[in-house]
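The complex appears here minus one protein chain, its other protein chains still in place.
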Amino acid sequence: MDKYNEKKDKYTTATTIPIGDIVEAGTASTFCTGNWRSRKPIWNNTKCINCLICWIYCPDSSIKLISKSNKTIVSGINYTYCKGCGICANVCNIKAIVMEEENK
Amino acid sequence: MIRPLSSKGKLVAKTGNEIAAEAMRQIEPDVVAAYPITPATEIVQIFSQFVADGIVKSKYIAVESEHSAMSATIAASAAGVRAMTGTSSQGLCFMWEMLYIASGLRLPIVMVAVNRAISAPINIHCDHSDTMGARDSGWIQIYSESVQEVYDNIIQAVRIAEQTKLPVLVTMDGFIISHCMELVEVYNDDAVKSFIGEYTPERYLLDIKNPYTLGSLDLQNYYFEHKYQIAKAMIDAQTTIVNIANEFTKCFGRSYNLYEKYMMDDADMAIVIIGSAAGTVKMAINELRSQNIKIGLIKIRVYRPFPKDNIAIDLANIKSIAVLDRSDSCSGAFSPIYSDIVSSLYSEGITTPKIISYVYGLGGREITIEHIKNIYKTLNQIMLGKDQKDCSIVHYINLRK
Amino acid sequence: MINLQTLSTLQERFTGGHRLCAGCGAAIVARQVLLAAGKKHVIVISATGCLEVSTTIFPYSAWKDSFFHSAFSNAAATCSGIEVAYKSLKEKGKLKEDIVFITFGGDGGTADIGLQALSGAMERGHKMLYICYNNEAYMNTGVQRSGMTPLGARTTTAPVGRIQQGKTESKKDLTQIMIAHNIPYVAQTYIGNWHDLITKVQKALSIYGPSFINILTPCRLGWGYPPEETINIGKLAVETCVWPAYEVENGIYKINIKPNPPKPIIEFLKCQDRFKHLLKPENSHIIDKIQQDIDHKWCILQKQEWLSSYPC
Partner (left out) sequence: MSIEHKITEIRWHGRGGQGAKTAALLFAEIIIQTGEYYIQAFPEYGPERMGAPVQAFNRVSKNIITIHSNIINPDYVVVLDSSLLESNQVTSGLKCTSKIIINTALSSYAVSMKIHFNKDNIYVVNASNISIETVGKNIPNAPMLGALIKIVGNIDLNMSLNSVKNKLLDKFRNKPEVVNGNLNAISRAFQEVKNN
């Protein structure tokens, strides 16, 4: 995670910072919020039925998806962004995601 | 025979408001968002008629407040088009927070402000309290003495804004200029359009292939640098403004600078002023000069950025100076232009001239040639080192104390 | 018919790495609204608020589309300016692509300080979708009461004290205010039903002219509940009829979800700290008043639905 959250080197002085506080689109994807987490969602591959309900409700775009034979399936949790809110575990009717203490 | 200065010009009779609308017709900004307010209302009325008649391809947004007028203008400018607006007094006050946002986002907006007193008590007549209050908002401020200057300044403002990436405010005195018809040389549409050129922003929101975020939260680690960029841009703008004025002179004949010197070459005494009353001072100086009195005038055209270095040099050898402000700072100290002049001289190490402050014309209070002649008398006494009955620095003209 | 499989094939346009609270409802709104936009080109405008400050901290932005913010009270006016600039460039042939404009504002930026600009923009008929992510208080500044804060709710400026039990006034009905503007599409939806939310956003974006969606957006900080409960609390609001899911299309009302029977409001109140003081016996009259108001408004809404579809 060292590559995240470091100050962008080129943005050091008034002559190098973009004027008018322009920010390039989507750059928050290089920012780590995973270290906010005190609880951690654990995804159970074998239980998951790929209903995607956890994905649609995740506030932090942290449910990883992949495409497999024309179907989207869950492939895990993106812990770079996941703040451990627990919504995914809560909306999962079959308990394919459960919350654990972060440093267990 | 009075003839146009330029082969591209013709003489017409127009009021300040009419000429502002005329300049806007020629500039043909893509978007104008404005809200009516006395005495600037005519500008948007005339311009919306141009839109209704299909004379301009501009879009006119009849917003529901000045705050929204400036918001929509800012947004249109950020979206990537030429955007203009106009207002006055309370309207400018209502725009206040947006003024700083326009400059902070470095958007080349041009706004025409018709100077009017600020409430309370409510008053619709001229003074400079409105735009003076916005003097440190990061807007370039260009003041106009006459209808001709309103026109020429608006045309130059488009270029200045787009080159400096700073918003520009062009002002005229409420009623005194906005409703005063004068002889004015207008240039043909093609010449104006070719002078201002096409607008091609580097980044703009509607460029969906290159998306970006504008208006982000700037915390302790970046805000200061962004603010310094604006301060620096404001200093650099002086050269840009002069260059554009020179180009304007080449195209249309009239010459402009950051400020105008009138009878200053051999002057012992000087008056510093801004706006339409400069013309009245010129008349008074003509009369005084006919009596061999060596008095001159500095009329500030570009008040922001303040031309501090040159002005200090030009005033260095003057013995007594009166700075006339059409606004009072209510600060317990001094009015805006006076403070700027004194700071400029002091920072250059110039302490010889005696400088006094006059506040005049609030709420449209009359200033006449006789008032100016009285100022001369005081300046002369100061120059001669004679004791004044009223030895205070701050004086009020035509006020019943 | 939308389904999650189809939605999941779309580009995610709101990235992780933003700094909204864990479990934030506004983040869910932003994600779902942009997913609903599908493959349309979007420009996002936002009022100052939680969503804006937490997603655009220089030099990081969570928005993959162009995003613009300038101030608190002017989101709708800002969108007006961009939309008109767009029309101008389109007419002049300088822009080929079709773009839709989505404006986000919290309840303060929409219904209090931003109401004038919103009303003006709606009246002028700009083509925009205005989304109010309504968390019923000024959360960005630390939970102060807004005109949208419901009766009895505790905020830092409508506190619980010796002689006052939270907010003493009822909230204003923002959705009805927008309906009164006679715009083509007004809807009320909530976090907890992605299908309802996304369907409404898609409908709004397909309409020519202004549209408005009022989304009840639970705020774990201001409402006081564990972060994982965001979805459940949203659902409870609809199940108790305190927040009916309905839409008004060209003047015709449609109630999308009709709980039968509605749950008592206590179910919604008891799981949030902002209402905790109401559970004391001496405050039962406040709960009664809240329930009466809900019953009355629910009854009126059903009549409006019937009346508006009745041939003239």
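Labels for the chains are A, B and C, by order of writing; each one numbers its residues from 1.
By our rule, a residue touches a chain if its C-beta (ideal position, glycine included) is under 8 Å from a C-beta of that chain, and two chains touch if they have at least 3 such contacts.
Every value quoted in this text rests on a predicted model; they were computed, and no experiment measured them.
Undergrad: Of the chains that are displayed, which are in contact with the missing one across the whole complex?
TA: By the stated touch criterion, the chain not on view contacts B.
Undergrad: Thinking of the whole complex, not just what is shown, which of B:282, B:304 or B:395 touches the missing chain?
TA: B:282
Undergrad: Thinking of the whole complex, not just what is shown, which of B:24, B:40, B:75 or B:176 touches the missing chain?
TA: Of the listed residues, the one touching the omitted chain is B:176.
Undergrad: Of the residues listed, B:257, B:310 or B:368, which one is in contact with the missing chain?
TA: Touching the chain that is not displayed is residue B:368.
Undergrad: Counting contacts across the full complex, list the positions on subunit B that touch the omitted chain.
TA: Touch set of subunit B with respect to the missing chain: 1-2, 11-13, 15, 39, 124-125, 145-146, 173, 175-177, 179-183, 276-280, 282-283, 366-369.
Assume only the chains that are shown with their structure count from here on.
Undergrad: Provide the C-alpha centroid distance between subunit A and subunit C, rounded to the nearest whole angstrom.
TA: The mean C-alpha positions of subunit A and subunit C differ by 24 Å.
Undergrad: What whole-Å value do you get for the distance between subunit A and subunit B if each is reduced to the mean of its CA atoms?
TA: So the centre of subunit A lies 52 Å away from the centre of subunit B.
Undergrad: Starting from the mean Cα coordinates of subunit B and subunit C, work out the distance between those two points in Å.
TA: From the centre of subunit B to the centre of subunit C is 43 Å.
Undergrad: Scan subunit C for residues touching two or more other chains and write them down.
TA: As it turns out, subunit C has residues touching two or more other chains at 56, 58-59, 61, 63-67.
Undergrad: Where in subunit A do residues touch at least two different other chains?
TA: In subunit A, residues 11, 21, 23-26 touch at least two other chains, as defined above.
Undergrad: Would you mind writing out the residues of subunit A in touch with subunit B in their complex?
TA: Against subunit B, the touching part of subunit A is residues 7, 11, 13-14, 17, 19-26.
Undergrad: Once bound in the complex, which stretches of subunit C touch subunit B?
TA: Interface residues on the subunit C side: 41, 43, 45, 52-53, 56-59, 61, 63-71, 73-74, 77-82, 84-89, 91-92, 95, 97, 99, 116-117, 119-121, 123-124.
Undergrad: What residues on subunit A touch subunit C, complex-wise?
TA: Residues 4, 8, 11, 18, 21, 23-33, 36-37, 51-53, 55-62, 65, 67, 71-72, 78, 80-87, 89-91, 99 of subunit A touch subunit C in their complex.
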